[in-house]
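The structure appears right after this line, and notes come after that.
Only a portion of the chains appears, each positioned as in the full assembly.
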Amino acid sequence: MDIHQNFNFAIEILGTISFAMSGAFAAMQRRFDPFGVLMIAFVTSVGGGTVRDLLLDVPVFWMHDLVMCSVIFITAIVAMIFKSVERKFRVTLFIFDSFGLGLFTIIGIQKGLNAELHPIICLTLGTITGCVGGILRDILLNRIPLILRKEIYATACIVGGSLFLLMVNYTHLSYVFVQVSTILLIVAIRTLAVKYHWQMPKFYGVEENSEM
Amino acid sequence: MDIHQNFNFAIEILGTISFAMSGAFAAMQRRFDPFGVLMIAFVTSVGGGTVRDLLLDVPVFWMHDLVMCSVIFITAIVAMIFKSVERKFRVTLFIFDSFGLGLFTIIGIQKGLNAELHPIICLTLGTITGCVGGILRDILLNRIPLILRKEIYATACIVGGSLFLLMVNYTHLSYVFVQVSTILLIVAIRTLAVKYHWQMPKFYGVEENSEM
C-alpha cells in the first residue's frame, strides 16, 4: 500500500498546487495585493475540503497539518514571482487542475463512504470537495461561478464520481485501478470538452434581475 | 400526533419543492447548464437548514436522509422540462414559497428551543433557516440578495417568529394551532406585501463603492 499512498499524496499535492495557482493567477488578474493573492489561493485550495469536513463534522483537514498550508504559501509566492510566464504553463496547469479535480472528488466520496453515508450523499460530498473551492474563488472575485455555467466541470465530477461508486460497489476491481481510471476519465472529459468546445445545453434566459 | 407530523412533513416537502423551484428558475434565467441548475436548486433548498445545523453542531439534516435530495433532484428535472410554463404557476409557486418560509422559520426556532437556547437566539436561527438559502442563491447568481432589500421577506420571518415564540412561552394554545397560525400570518404578510407593494422604508444612499 505504500506506493498507493505515495501516489495519492503526490496527486493531492499536485491538485492543491494547481488549485492554489488558479486562485493566485485569478487574484493577480483582478489586481489584488500580495496578501489578497495568498488568501484567494488558500480559499481556492482548501475551500471544498473544508466545507466537506464541516458537513461531516470531522476535524478540518488543514488544521492539524502544516503541509497543505506550506504548499499553498510556496505556490502563491512562486505564482507571484513567475506571473509573466503563466501563458507558457497554461496547458500544464490545466492538466494539474484536472488531476486535482479527479482526486479531490474521489477523496470526498471516500470520506463519505467511511462515514457510511448513502452513495448519493457521497457523490454530493465528492462534488462539493471538487467544486466549492473554485466557486468561493469566483464569489470573492465577484463574478458568476464559471464552473456552474461554462466548463464541463461539475459534470465531469458527477460522471466520474458515479462511475467510481459503481465500480466500488458492483465490481471486484482493485481500488488503485478504480481510482486511476476514474481520474483518467475526469481528465479525459475535461480535456476533450475544452479541446472541442463541448458545452452542456443551456437554457434560454434573459440576463436581468427580474425575479420570480 | 400522527396527523400533526404528516402535516409538518407535507409542508416541509412543499417548502423544499418551492425553494428548489425558485433556485432552478433563477439559474435557468441566468443560462446555467443542467448541473448548475441542479446545484443552485440544491443550495437554495438546503442552505438555510445546513447553516443552522452547523451553528447548532448537530448532524446536518440532509446527510442521513435521501428524501430531501431526491425531492430536490426531481424538482430540478421537472423545472427544466416545464420551464416554459413557469408563468402559469407563478402564483402557486409564490404560495408554496411563503408556506415554506413559514415552516422553515418554525423548524429553525424549534431546533433552537430543543437546544435550550435563549428565544432571541432561536429567532435568529429561524430567520437563518428561512432566509440563508435565498441569500446563497443570489450570491451564486452574483446579485445583491433581494430578500434583504426588496420584499417583505426577512421582516415576515421575524414578525411571524416573534409571535410564535410569544404564543409558545406565554399561552397554553395547542402547538398545532400556534404553528398553523404563525404560518398563515407569514403567508398573509407576504401576500399582502406583494399585492399592495408594501415595502419597508429604505435609507437614502448612493449606489457607489465609496466606503467608510
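In order of appearance the chains are A and B, and numbering begins at 1 in each one.
Basically, a residue touches a chain if its C-beta (ideal position, glycine included) is under 8 Å from a C-beta of that chain, and two chains touch if they have at least 3 such contacts.
It should be emphasised that the depicted structure is a prediction, and the values quoted were computed from it without experimental measurement.
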Identical copies making up the whole complex, of which 2 are given, total 3
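We take it that only the chains that are shown with their structure count from here on.
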For the pair chain A and chain B, the C-alpha centroid-to-centroid distance in angstrom is 30
In the complex, the residues of chain A that touch chain B are 54-57, 117-118, 120-121, 124, 127, 131, 135, 139, 142-145, 148-149, 154-155, 158, 199-212
Counting only contacts in the complex, chain B reaches chain A at residues 22, 25-37, 39-40, 42, 50, 54, 57, 59-60, 62-64, 66, 69, 80, 83, 86, 90, 93-94, 97, 139-143, 146, 150
